[in-house]
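I'd like to ask you about the structure that follows.
A single protein chain has been omitted; all remaining protein chains appear in their positions.
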Amino acid sequence: MGNVTGIGASILRKEDLRFITGRGNYVADIKLPGMTYAVFVRSPHAHAKLLGVDARAALAMPGVLAVLTGADMKADKVGGIPCGWGITGKDGLPMKEPPHPAMAYDKVRHVGDPIALVVAETVDLARLAADAVVVDYDVLPAVVGVLEALRPGAPAVFEDIPDNLCCDWEIGDRAATDAAFAGAAHVARISLVNNRLVGNPMEPRAAIAQYERSTDRTTLYSTSQFPHVVKLLMGNFVLGIPQHKLRVVAPDVGGGFGVKQFHYAEEAVVTWAARRLEVPVKWVSERSEGFVSDAQGRDHVTEAELALDETGKFLALRVSTLANMGGYLSTFGPNIPTNLYGPLLAGVYTTPAIYCEVKVVFTNTVPVDAYRGAGRPEATFVLERLVDVAAAEMGIDRVAIRRRNMIPTTAYPYQTPVMMEYDSGDPSGCLDRALAQADWDGFPARRAEAAKRGKYRGIGLATYVEACGLAPSRIAGRLGARGGLYESATVRVHATGDVTVLIGTHCHGQGHETTFAQIVSDKLGIPADKIEVVFGDTDKVQFGMGTYGSRSLSVGGSALAKSVDKVILKGRKIAAYMLEAGEPDIVFEDGKFSVTGTDRSLRFDEICLAAYIPHNYPLEVLEPGLEEQSFYDPVNFTFPGGAHVAEVEIDPDTGSVQLLSYVAVDDIGTVINPMIVAGQLHGGITQGAGQALCETAVYDDASGQLLSGSFMDYAMPRADIMPNMKIITHSTRCTHNDLGVKGCGEVGTIGSPATVINAVVDALSPLGITHVDMPAAPNRIWRLIQAARLPKAAE
Amino acid sequence: MQGFTYHRPASVADAVALLRSTGGTGIAGGMSLLPVMKHRLATPPALVDLSGVAALTGIAASGGTLSIGAMTRHVAVADSAVVAAAIPALASLAAGIGDPAVRNRGTIGGAIANADPAADYPAAILGLGATVVTDRREIAGDDFFTGLFTTALAPGELIVALRFPLPLAAAYAKFRSPASRYAVVGVFVARFADGVRVAVTGAAPSVFRVADMEAALAARFAPSAIAGIAIPPDGLNGDIHAEPAFRAHLVGVMAARAVAAASSVAA
Partner (left out) sequence: MELTLDINGRRIKADVPTDMLLVDLLRERLGLTGTHVGCDTSQCGACVVHVDGVSVKSCTMLAVAADGARVTSIEGLSGAGGKNSLHPMQIAFHENHGLQCGFCTPGMIMSAIDFAGRHAAPTEADVRHWLEGNMCRCTGYQNIVAAILAGTAAMHAAAATSSLEKV
């Protein structure tokens, strides 16, 4: 009884049963009476004028109900897809914000840009009809890379933005930074690419929409990480549906990782089509379709410099990045390479002066937005690579240089020069444990043994801090957020003492049905199996901002804790009345309300019954019922951090890099369920290792075609490339939420690319190699080794 | 996919007759054909399912050869004690095709008829000098693979069995694409009393032999014998994972590994 199912327990997951028996309820599983099937016609060209869409042949085919186009949407006055975050440039002017029509009507801007929706009785009939839609294009030259897009005379993705520059953004103190560089004993420099990724959750995106004329209600089922926000954005800005007449449901969702945290054109088009045709319309993305329509991640080109004094103390950091937005602004796109990147460049170090400028650039590629880590992996990668480069150039040990610059635990709360104030942390403690667990000191012997077998072995280290728990609304607003970032939770206590939690976050694999129940169990002293956690249906649950940015626990969990506290507060009032004691004499512990110093008590469930059958009850001063709601706006970001160590072995004959071991020590604040935390780290590290070793989205420079357009060419990590990872939590409490939690959903992906690449570079350093861009795939590694082994040409 | 008629004959003769009368395509395991049909890149009017023709399945070793029926699944070849005794390299090649579910359905005949430039079996056919036995003739392995996804089979001609001579030693070494897991380069080396054969898949539009390596290994069967032999990158495949020069390099590496593995296996 009591806290067996509370905070800190690795209880098995309550949600598993339906998944292991194949009874999950994913959008693609849902069938509605009279349902029709929709397929999108998408541009095969990266950049073209759209001259006309001829649907006559398609409409004549059997079973085809409609072919709806961007022109039809425009005639219906459907709004464009809104951007939810408006950043401001160096000049104080707002970013360029071109229109983003839900379906193209005059121009297509990336391969996969949707042009028409074919609705038919079966999906096969819809696909055949989509093949028969004839589209007239005037193909234009395309531009794919950020460097090319910024060159004068490059094709303009938007005619009225001839330089393709969405925003020229900055953070930090340029003058102080430049001055520090001027006085530096050493300047370490790096040029690097943070390669574009395709998120690829295993469940493809899907949407089903339905309109019921007799109630004037519209329902959308969508694979969304934030159904309430979809309801607001789509209802209010795109389709003009009143909020009280629109329901959005995100049922079981098979993985998100950010890919599903945007309001997508497909959601609006399917909903609009269902209202127009008055039949349910279902769309399920094919995987190769997702490759050209799901928002993609990363895609930075960076020049960075670190100024150091003669002892290796960091004096200043200067970073210049070009960030690819793709062909349109996605919901959070402009925020990722700016506000979630620049402010993280202090890392765990005391660097006193930092300046970062980012040019956010349009190209003819799929839109780019948040993907697990969203800006923080990019920042960590730049910083940790630079630190290793500086160490190598100055002949300082990689660990020693980090310790020399690390924020001491006594310095928290620590104000960085790039806006963020870290509340708590113990980076040197994390580092100590990681090095010990990884047997850092024993590595030279392992390297020598590998060399005997003809292999290059390397060990890499990265420290990181990240900013998540998005976010304090006022700060977010100042940074350009167009919404709030609070979270909401209702705790509905039933007459029998069972509890239903209605929470505004969304779970797509993170185990919230278990961990949120643990929080309630811990505080109320009741077993977790008496607590049901409900989310994802805007008809059932109050407005919430959804799940991304590792916010569910720190923001949602805090709202939940507040609501439980309100329940307990009311319970104490009821107990005081029923036990004829003063409220200050009531103690709530282990699920019982007792009068201090006596043996008189009432169980939680007895209080619950009294609240709903208020015969012995203070009706004059207290309403019946026991249901409390909280909206919680966080005081600050949260700042998980840690240290990761990896070892790799490289086969010079084939260029293959094998990841042999991975140790992660992470400070995530209070741990609710260690088993679930480890799972989050396993998954995040594997995604980061994927970026470092094998994943990369490749576009043809000339045509803008996505060459890595399926799993045949986009190398997803499989079980055989990963070792067993050692996951250790080394927590310091968050100081600004009651639970003391920081969140852990993205930390794995944030620390790992730098860790793995630092190991790869370490392995190849005997050959004089000083940097390897991601992915460290066999062909690239082989080329580097070949080039390094050539006799140096005369200068 | 687009509509087609589906037939499941019980005999080779019926299968051949159906292929002629329908103008359709034979389907074996479907591991290559169905994905292509799902993307509507192939739209045959009829499918003749060969899984009902019992005569096409079977493994037998006799008279110095190993015979494998065209519809024999990869998993059956991989698990076969007969193959393990006769040509262990062939069993381990089969065990490395695709993944377990693919191996349960994919067949040797289907893989060879499809002639994917990155498929494994063509390297074994060429590397062992196997004979392709069809419903109407026998085709020498050297004459079978004629180009990208192209073979010497006439329209409607059915592979019935593959007949392998037994080598003194053989091995297959493959370097896999990290995405598709197909062979970027796969080299099959076989030593016979009268010489050595070296066959390369993955590197070029079609499987090919390397005469220089065969001559060097016939003189001395050791990895060092081919250390100096470089394959020119001209005409080799290139994609985002492996440029031609890298594939050329890998041919040498995989050939050496295959020779080393073949040397360590008892004759």
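Labels for the chains are A and B, by order of writing; each one numbers its residues from 1.
Methods note: a contact is a pair of C-beta atoms (placed from the backbone, for glycine too) under 8 Å apart; a residue touches a chain by one contact, two chains touch by 3 or more.
Here the structure is a predicted model, which is why all the values come from computation and not from measurement.
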Of B:G98, B:G156 or B:P244, the residue in touch with the unshown chain: B:G98
Contact partner of the left-out chain, one of A:A28, A:A57 or A:A392: A:A28
Absent-chain contact - pick from A:A48, A:M725 or A:A776: A:M725
Full-complex contact with the absent chain, from A:D252, A:E357 or A:E746: A:D252
Candidate in contact with the missing chain, chosen from B:R20, B:H39 or B:R137: B:H39
Subunit B residues that touch the omitted chain in the full complex: 1-6, 8, 27, 30-31, 34-35, 37-39, 47, 49, 51, 75, 98-102, 104-105, 180-181
For subunit A, residues in touch with the removed chain: 12-13, 15-24, 26, 28-29, 31, 124, 200-204, 252-255, 257, 284, 286-288, 508-511, 675-676, 678-679, 681-687, 710-712, 716-720, 722, 724-725, 748
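Quick note on the criterion: only the chains that are shown with their structure count from here on.
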Contacting residues of subunit A [partner subunit B, same complex]: 124, 127-128, 131, 653-655, 693-694, 698, 707-708, 711-716, 721, 777-779, 782-783
Subunit A-touching residues of subunit B, taken from the complex the two chains share: 1-2, 40, 175, 177-180, 239-243, 246, 249-250, 253
